[in-house]
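Here it is, the structure in full.
One protein chain omitted, others in place.
Order of writing sets the chain letters: A, B and C. Residues in each chain are counted from 1.
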Amino acid sequence: MGETRLSAACTVQVLLFASLRDRAGWSSRPFTLSAHTLCTPQAIWQLLDLGAWPGGVRVAVNQSFVAADHPLNDGDELAFLPPFTGG
Amino acid sequence: MGETRLSAACTVQVLLFASLRDRAGWSSRPFTLSAHTLCTPQAIWQLLDLGAWPGGVRVAVNQSFVAADHPLNDGDELAFLPPFTGG
Amino acid sequence: METSWRFFLLSREAEGMTSAHDAVQVAIHSQPFSATDQLDRWLQRAGSAAAATAVFMGHVRPETMDGAPLEALELSHYPGLCERLLLSFTQQQLSDHGVQSALVLHRVGRLSPGDLIVLVAVSGDRRGPVQRCCSDLLELLKHEAPFWKREWSGGVGTWLGANTPL
Partner (left out) sequence: METSWRFFLLSREAEGMTSAHDAVQVAIHSQPFSATDQLDRWLQRAGSAAAATAVFMGHVRPETMDGAPLEALELSHYPGLCERLLLSFTQQQLSDHGVQSALVLHRVGRLSPGDLIVLVAVSGDRRGPVQRCCSDLLELLKHEAPFWKREWSGGVGTWLGANTPL
């Protein structure tokens, strides 16, 4: 499976919320990883230029929570979510 | 103090509530203890002909909770209260 | 009937009993009342709403404790003592939990299934204390205030010996 992923480019739509959105200056953008990089939320994060992986941030892929090393598929919706403060 | 009470007759207004009221058939009545009996809720209870002192019944004198052997004064309002079931 | 009248009259006198400061509002109602109307009025009176408000409403069940269809629930109280205890419990609870205000309303009289029996609302700055205060106040109303319930079913009235378990 890992090899399959390494052999194709991966484009995902990245969503940012709240403080992350303000820091980046955008809310939704496509990002593409080359065919030679394993496509995970952590790898995409490196492309965002938002510094080290921030503590407390959760990841959702296609609106389900996943781990930071979850394998992504081309066309996925990937959201980075700062700590929740609702209620 | 006990001697003072023993030397005078004691009349109190007895109030009954809920199941006690139904058992007795009345809600409010004066009762008098002779000068030779210590005037307490327990002693008054004997006059009511409602059987042995019932478990869970609370006593209020002049609308304050008291113990069953609380000394009564002439003219007091004495209430016998079955277990509470409000709320 | 005579007894019932005495209760109703005393209950009416007690309606709207309010402590020195408006933080505590306690009343015994002898007629049906709307929980949301009362709540709305109380929240408005508080001016700017506190950050956290916990509410409990108790309604008459359609069945007796034994599972028979309930015709009516009769609620009586010890007028005077009951109102004073409610006020005193409420003030003590506000102080113990460090919360700002409370509304405590309780029905007496003959109630039908679905009718509101009790409304407790507590407001303050933090959600934990207001929820605990509301819950503690409800237990005091159930176990420490002179109210009595009689269930009517098949034309027979039965005084309850104890409350429903928590």
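Assume a contact is a pair of C-beta atoms (placed from the backbone, for glycine too) under 8 Å apart; a residue touches a chain by one contact, two chains touch by 3 or more.
Just so it is clear, the structure is predicted and the values come from calculations on it, not from any experiment.
Asks: Which chains here touch the chain that is missing from view?
Replies: Counted over the whole complex, the chain not pictured touches A, C.
Asks: So which of C:A54, C:L75 or C:V104 would be touching the chain we can't see?
Replies: Answer from the full complex: C:A54 touches the omitted chain.
Asks: For the chain not shown, which residue from C:G98, C:G128 or C:G161 touches it across the whole complex?
Replies: Considering the complete complex, C:G128 is the one touching the chain left out.
Asks: Identify the residues of chain A touching the omitted chain, counting contacts across the whole complex.
Replies: Given the touch definition above, chain A has residues 15, 17-19, 21-22, 27, 60, 63-64, 79, 81-87 touching the missing chain.
Asks: Taking the full complex into account, what residues of chain C touch the chain not shown?
Replies: Output for chain C: 34-37, 39-40, 43, 48-62, 113-114, 116, 125-128, 131, 134-135, 138, 164-166.
Heads up, the rule we're going with is that only the chains that are shown with their structure count from here on.
Asks: So what's the Cα centroid distance for chain A and chain C, whole Å?
Replies: 53
Asks: Just how far, in Å, is the C-alpha centre of chain B from the one of chain A?
Replies: One centre to the other, that is 77 Å.
Asks: Listing for chain A: what residues touch at least two other chains?
Replies: none
Asks: Which parts of chain C, given as residue numbers and ranges, touch two or more other chains?
Replies: In chain C, nothing touches at least two other chains.
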